[in-house]
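One protein chain omitted, others in place.
Chains: A and B, in written order; residue numbering restarts at 1 for each.
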Amino acid sequence: MGPLIPNGIIGGGWDFVIAILIGVAFGFILEASGFSSSRNLAGVFYGYNFVVLRVFFTALIVAMVGLMYFDYVGWLNLSQIFVLPTFLTPMIVGGVIMGVGFVIGGFCPGTSFTGIAIGKLDAVFFAIGLYLGIFGFSLAFPLFEDFFTSGDMGNVTLMDITGIPASYFAVAFTVMALAAFWGTMFIEKRVRKNMKQYKF
Amino acid sequence: MSSDKTNIQEPKYINPYLGGVLLGLLIIVTVFITGRGLGASGAIKSAVVTTSNTIAPKATEANTYMCQFIGGDHSPMWTWLVFESLGVLLGGIISGIVFGRMKKFRTDHGPRITSKKRLVLALIGGALFGLGSQFGRGCTSGAALSGTATFALGGVIVMFAIFGTGYAVAYFFRKFWI
Partner (left out) sequence: MNRNYIFLTILMLVLAVGTLFLTGSDEPKQIAPEELLQEIIQPTRYVSTDQVAKMIIQGDPSLLMVDVRPAADYEEYALPGSLNIPLEELLNDGNLGYFGVPGVKVVFISNDDIAADQTWVLTKRLGIDGTYVMKGGLNCWMQTIIDPTQPDADAPSVDHELYAFRKGAQIYFTGAESATPEGDNVEVQVRRREKTSVAAGGC
């Protein structure tokens, strides 16, 4: 059956309507979980608020396990979905830069939208920063054009690289996530001792 | 858990695990319907390309990066991600209304810095993040979360790079937050 739109089960005209609806759900979940506030987001790096870890990792393992079951019952054909292409070195570099930007800026693009939605000025400035950053990237592109496309490994999945079946990865991530959840519960109790407020 | 002595009203948030489960289900639904995951930074990229194209179309075409995204008879804003991001804004507004967080403009900042400094830092952080997102082919939502959920190697790389670096440099920026 799935994915529905690429298989023509839902007409292409609905594409953007569905996009908006999905976005609304996404934004609601993010904001309701507290991702619209930069101090909550930064908390994961300082041990006083692990909401990022909890939401992110839970979503990850639920999605992984869920997709496997969907594939098994035939509702979804995993070979037809978009797999992010891998450009080894640029992606590592990009991730590092994003990590620094995350800690300094306190947001990521999706969460900054929810921040803007409820009136957080720092989210607005973050989004402006995003704009400038991408614009600057485009202007400077000729400098690192070759680097940008280096390390192209194609749309490769974890299974392709290691030959280990997907379910093993699902279990591995689940175990890691669950361990992290229980572990951070203890860390929080200790870090928060001197903080009056840690949900912002 | 607000103490009685301080009158800090802590905002109401849903249980993070519940949020995570809902988000995970949303990713499944999104992949099921559209064959792709979520995303966010792509919308800003489209905005950059569109504004650049409107103001200086020739220069935009000449730019080797941006020229890939123009062309055809529709504006570069006419992409799935842009509409999804508009939805994110809407969803945030709805949630803000439901949980009573729609207030006048305000800035979150750590106790040791001023609002002004925070805004400057947000700008710098955003610029860095924007730059990195292009190399990473996505941000935390698109590459790290959706990518890893679909077992893409690139997603895992980006995820570990972002959070690993975050933890590594957090100490140097601690004054901004705690």
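Note that in this section contacts are C-beta pairs under 8 Å (C-beta built on N, C-alpha and C of every residue); 3 or more make two chains touch, one makes a residue touch a chain.
Since this is a predicted model, take the numbers as computed values, not measurements.
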Residue among A:I97, A:L132, A:A170 or A:V191 touching the omitted chain: A:A170
Contact residue for the chain not shown (choose from A:A42, A:I81, A:A117 or A:L158): A:I81
Residue of B:G110, B:G125 or B:G138 touching the missing chain in the full complex: B:G138
Sites on chain A contacted by the missing partner chain, in the whole complex: 3, 5-7, 61, 65, 68-69, 71-72, 74, 77, 79-82, 84, 165-168, 170-171, 174-175, 178, 181-182
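Keep this in mind: only the chains that are shown with their structure count from here on.
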For chain A paired with chain B, centre-to-centre distance based on mean C-alpha positions, whole Å: 8
